[in-house]
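A short worksheet on the structure shown next.
Missing here is one protein chain; the remaining ones are kept as they sit in the complex.
All chains are identified by letter, namely A, B and C, in their written order; residue positions are counted from 1 within each chain.
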């Protein structure tokens, strides 16, 4: 394994130190691994906290800033942050109007965020949880822990962040987050596995011509292995999977094509070309798009596609100004 | 080789088609592979054209937009665009005040851009060339084609773009570009080679513990191969190489840490941590920074460091508003 | 505790490898991190002469705030609940058995898993059952039986299809792999048994 690291054990801390140097508009608590905006939360604004295992950068620290998150908790690589830290972040961004936790649906994240919420409530804070579970690779059934949370997290954080910024109350902000999640579905394909610094070797082995279909962002195996095929065919299959579970509606979609870490932008634009053409063929209009590395999986080669049905209100929230390391406009 | 492509021969065209779908604020001439801003160039504004081989995305198409380039010419992967196309781009963005060509110093780019400039002059246009040659891995001597152009291109395009946007004349815009180049130096290290779609296999082979020191953005071999080492030590060596040839001055620097394509953001922030600490130790102040994938080399694993001495005027131009796919602020 | 920490440290790679097969490959690292923290806490608590119940409560809290992932809250909650059920300076086999049962119940409540879901519960539940069946024996004997039952439960996870945690994403493909959490549970019961068994003369 070759990585720009000093030590597997300090990877997250060292990266956060780099972020602190790079972004004076953020405050990084090295001890607790919490990234917040440099300024205090405006009194009366709902606080937004997200977090999870590290290794998905820019998720979540790259989405802290005006119009999006107030705090991100960085766990160890691929491991949820612990409740004490989530509690500390929750208290840090509480400005009297309650705090929303945006949690990707994994057992570890659920348990740790729920414990933190419980502790926060014990201290008199109001906490609402928005669970993100958009990954259709996993069947949502009593046989599983439910769909995983992946690309939709970015859209949930953006829309809920905008709603909070414009003065929405706790329920309104959480509702928008839940609505985005309900309207979003994702699917990912890996061409090669990622290597966690602790393991030192790839999480799985693919043959020269093999891909992992429906891979998770921690390298969780997907629905199946299959042969590599041209981008157009892969994208058509990915869209089949997404559209099958995407709520039917006349609303257009926000389309997100995210690299998983080791896939060049050139390829992501080829993917987006086919997303645009396929959706056009199927009568789905794309209202907004993002193409780049937004929810990654260390150095995994691959890409995910997320679609979110967006009505006028959602588009308004999407277009609202945002100023974070990874998203900036308006 | 596994890539999200349909055909090695159409990779560039397909990616441009994706860019066209994704960015209605850009105009993509598929035939000539030229990306321009959607609107016409403001009469009297100096036009800015850059370009080169594809595979370095977001360079150059990702830097087309307000405050930066007017046009980018996309060559085949790692091959310069041809003179007829550069000429077409030059004419498309000519608004009566002349056109600046921003050219990375490679024999192919020089020859093709020079021929295009010659043809443009034959048609009565004024063209100034700004050559970017910041890569200190190559000794600038009569023995070589001179230093290569890499990361500084982004800073040249940003500063010259801002100068053109605020009304600078042809000479002023070209001068700023040249000044940025003269004040910039870069150095890159590869942990793994990239695979061009045409070749189908990695350009070079590194042993499990070996790195290429001073690699070029087309996979050109560097100064030497060496053993992999901790990030702190690698960064110190890279900075040694850069600082040795960076003009001495009391000015602070703009620091750019760019991934080469397959390196996760987490690692780039670890690199930036050491850049910040090492420069502090050496008494060099960082005034601005960028950490991410800005000048890449397909799916090469690795990172480059670029430093640019920046006086007050340069910082003002750097901070000026920019609205492109890859850089946006102000 | 020291024995458990040592057992985890010694088997970190094995646990992570099991987790890599059906999860995300960090179970070993997670627990190593947690038990390193626990070792520090425990030393302090022992020095302070803290009683077994509060000791376990503290140690559970340390696990919760250092492991992360799914295993941290689950193991931490189990230890905290077990500790709360223990009172006094010493404890007989029945009392310890009852405490373990309380820990198991809390773990199941929190995680929602039952025996057969291919989780740590598949090792934990039979271990507690065996321990309580030996309530009239000494602690060491009960612990040995518990360890054996945990190991049997651990091995029995291999043919199961996971219904909880990350492994559940695999559906059918989780079959044929031993659950990492059940494995770490068995390791810990084995460590407990060995630390209670008088070591043969050296």
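FYI, a residue touches a chain if its C-beta (ideal position, glycine included) is under 8 Å from a C-beta of that chain, and two chains touch if they have at least 3 such contacts.
Nothing here was measured: the structure is a model prediction, and the numbers come from that model.
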Please provide the labels of all shown chains that the missing chain touches. B
Touching the absent chain in the whole complex: find that residue among B:185, B:218 or B:309. B:218
Decide which residue listed in B:42, B:139 or B:281 touches the omitted chain of the complex. B:139
Residue touching the undisplayed chain, where the options are B:17, B:34 or B:77: B:77
Where the missing chain touches chain B, by residue: 53, 75-85, 106-108, 111-112, 115, 137-139, 142-145, 148, 196, 198-199, 203-204, 216, 218-221
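Convention: only the chains that are shown with their structure count from here on.
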What topology does the chain touch graph have (line, ring, star, complete, other)? line
Centre to centre, by mean C-alpha position, how many angstrom separate chain A and chain B? 29
Roughly how far is chain A from chain C, going centre to centre by Cα mean, in whole Å? 32
Provide the C-alpha centroid distance between chain B and chain C, rounded to the nearest whole angstrom. 54
